[in-house]
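Every protein chain but one is kept in place in this view of the complex.
The chains carry the letters A and B, assigned in the order they are written, with residues numbered from 1 in each.
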Amino acid sequence: MEIFNIKNLSFTYNTSDKKAVNSINMTVSSGDFLLVIGQSGCGKTTLLKMLKKELTPFGKKEGEIFYKGKNIELLNERESAQSIGFIMQDPDSQIVTDKVYSELAFGLENLGYDKEVIRAKVSEFASCFGFLESFDSSVDKLSGGEKQMLNLASVMALNPEVIILDEPTSMLDPISANDFFSTLKRINNDFGTTVIISEHHLQEVFHLADRVVCLENGEITALDTPKNVCKSLKGKKIMKTLPAPARVFNSVKAYGECPITVKEGRKMLSSIALNRNKISSEELKNDDVILSCKNIWFRYERKSKDILKNCSFNVNKGEFYALLGENGCGKSTLLNIINGSLKPYRGKIKCDLKSAYLPQNPKNVFVKDTLEQDFKMIDNSYLELSEQFGLSDFLKTHPYDLSGGELQRASICKILLSNPDILLLDEPTKGLDTFAKINLGSFLKQLCKKGLTIVMVTHDVEFSAEFSDRCGLLFDGGITSENSVREFFSQNIFYTTSASKMSKGMIENAVTADDIIGCING
Amino acid sequence: MNTFKNFHPITLFFYFLFVLFISIFSFNPLFLIFGFFGSISFYACISDFKAVFKSIIFYIILIFAVTATNPIFSHNGATVLFFINDNRITLEALIYGAVLGLMIAVAVIWFRCFNLVFDSEKILYFLGKSFPRLALVFSMTLNFVPNLLRSFKNINTAQRLSGKKTSRIKRYLNSFSAVITQSMENAMITSDSMKARGYGLKKRTFYSRFKFTFYDLTYLAVSIILFSLSLAGNTSFEFYPYFVIPKADTLNILSYISFLILSFVPFLFEVKEGAKWKFLISKI
Partner (left out) sequence: MAKTVLKYVITIILIPATIILGVVLFSDRSYAVISIAVAFFACIPFFLCFERNKYSTRRIVLLAVMTALSVAGRFIFAPLPFFKPVTAIVVIAGMYFGSEFGFLTGALSAVVSNFYFGQGPWTPFQMFSWGIIGFVAGIISNPLIKNKLVLILYGAFSGIAYSLLMDVWTTMWSDGTFNLVRFYGAIISALPITLEYYVISNIIFLLIFAPLFGKKIERLKLKYEI
């Protein structure tokens, strides 16, 4: 049975002449797991929001959407609210009430169920989604991942036919994101709920999908099973966002089905003749230490646990250093100790040069109405730097109106205005799509070449593998392994990139898809 | 362990209403002394000992302060003690002040207990009955406040480390205005999320987890009986012009005993439940 039937759908926002969504035709069948991919601004969000009547943006709509054969505009409000669930990016702002149980009950109250029905459903969904412990606690005690899970649970409590998710994991760390995806797949399998999801980070979700639709400039460029979509996207720019095995497949001469998981990738790789089976690791000569942490011990309260225990590490001049680790391992704490916000109770930090700190949310750097005003706060000679950063056209723009990539660049530009020697970055790739990440990475590399030193705290192994010089893994309050990027990732088994996992034992020292492609093509 | 907190909000509300009503209106020193010990012993059960000790000192200072200042403002009363600038300072006004101070202290302690017992869920229960929409706004506000505080903290840190030194107050104002902008943008997301889950449809119900049990009814009934008995006697004190103590007849004594019990209900309940708990544990 078909859930959605989209006929010749186009949409134009009031603020622009361009069609955000352009003559889209497709059907979604009941029980499908449909993944929507495409570059930022390709019309993913607009398309998804149009499937939910209440969220349809203002503008000119052409064509029609049918939900179970009924025109979506004629759908009664109650049915629309109940059977089409919608989840957005930001876990915090979607939550309405102050307690976990009341958030679970919110939708049911809206639909006018009585107390007893709500009581039964709320308890059922709380146990199904793991909220038994936190059932009556405040929402602000939950982590970002738990909050997004709560949003999912409270939508599921309405027992929807279809659930639409717009980049639900872009604000989550990889482990929470993985949890979220597996819960989503379980919902899809166990309840037969149709899932329509748009995502940037495809590694974890691509193989879960039954079908993938690729959008470009508001138009469908591919719509098929994941494997076939990978094949048909060969040579296109969007290729870069696909999982590493698929990228390798499309760049070398390989036949058969396109691999999308590491397992399939290894199988393919073992059947292909390699030109080289080793990548030499370059020596890091630089040992001009400009920042050193020695035996740092830190805890937040007198009686709490130690967050950092005897933690030591050095950063050299002009280096791009990535500090990796799980959630709550103390990465951000360490960064805050380096920038001077927190003081260790034992140990020494030696840093003679000026450092600047970029917080996780780049919005937090801006407090004024235009970029120009914000730049002026720091220094009046901002024109040259903002031109270098490609921000000249945006000087009169409100910072929050910039896209994710632009905002990240603008925030770096603002903190560089104070002429620091060391740049401290906290999760700079959070919420960015692959292209914005590539831009940011190459941009940061350029800055390093000019003599800036960068220390970055991140979860993003793929990004660090591609752009950083040296990596350290923080675990149990100390750096447990530290090495040049290639060595670091090729020695790790679990905490490494999928390209490295895929080529382990076959190609030495390969950490990115391009490394593997290089070895195959010679 | 079961505690007084776990009673149904209606039972709790009426209990506090009764004790506060008598504490404020009776203006009877004996009632107030019962109330003082009843409330402070319960307060000691539900909060930590240090806080109680500190607050006792505060109340004693408060009582003395009110006792000392009342005669300055009030010159009623027949027994003149002495004159200050031609103003009569009377014994009655002094006693009145002491009782007034005690009354304020008792009311404040009961309110502290009330604040500890009545968490947001119970307040929402009351609001939700007659003002469901307001109750929702209240709950949303409680959700937003910690979010705003967190984002202020983050923005403020980012500003402090942005490379330019500014005065703290200027930075606070800047950061707060950024909080305003962000919160208003996020409000749009929240309202989308509400609409997506059917907010605004007709006939919204209000869900609360409370169930009014027989147990709640019993305690409510006991409170009502004790309250009525406390009011039954003619226990009002007269201060001006002369200090008149009400007669100690049977009815009045019954009133005093009733209020004594009423004041100690929460404390006794906590003690009883604590003992029961220990007994059950010891049997395992």
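One rule holds for everything that comes next: a contact is a pair of C-beta atoms (placed from the backbone, for glycine too) under 8 Å apart; a residue touches a chain by one contact, two chains touch by 3 or more.
These numbers were taken from a predicted model, which means no experiment stands behind them.
Check B:L17, B:A51, B:L81 or B:L149 against the missing chain and you find that the one touching it is B:L149. Across A:E257, A:D306 or A:D369, the residue that sits in touch with the chain not pictured is A:D369.
Within the full complex, the residue among B:F49, B:F73 or B:F279 touching the omitted chain is B:F73.
Only one residue from B:L17, B:A51, B:A68 or B:L134 touches the chain missing from this view: B:L134. Touching the omitted chain from subunit B are residues 24-25, 27, 66, 70, 73-74, 100, 104, 107-108, 111-112, 114-115, 118, 120, 123, 131-134, 136-138, 140-142, 144-145, 147-149, 152, 169, 172-173, 176-177, 179-181, 183-185, 187-188, 190-191, 194-195, 199-200.
The rule is short, and it goes like this: only the chains that are shown with their structure count from here on.
Mean C-alpha positions place subunit A and subunit B at a centre distance of 47 Å. Taken in their complex, subunit B has these residues touching subunit A: 120-121, 124, 136, 139-140, 142-143, 146-147, 150-151, 154-155, 157-164, 174-175, 177-178, 181-182, 185-187, 189-190, 192-209.
On the subunit A side of its complex with subunit B, the touching residues are 52, 54-55, 77-78, 81-82, 85-86, 88, 90, 92-99, 101-102, 105-115, 118-119, 122, 136, 138-140, 151, 154-155, 158, 339-341, 354, 356-361, 363-368, 377-379, 400, 414-415, 417-420.
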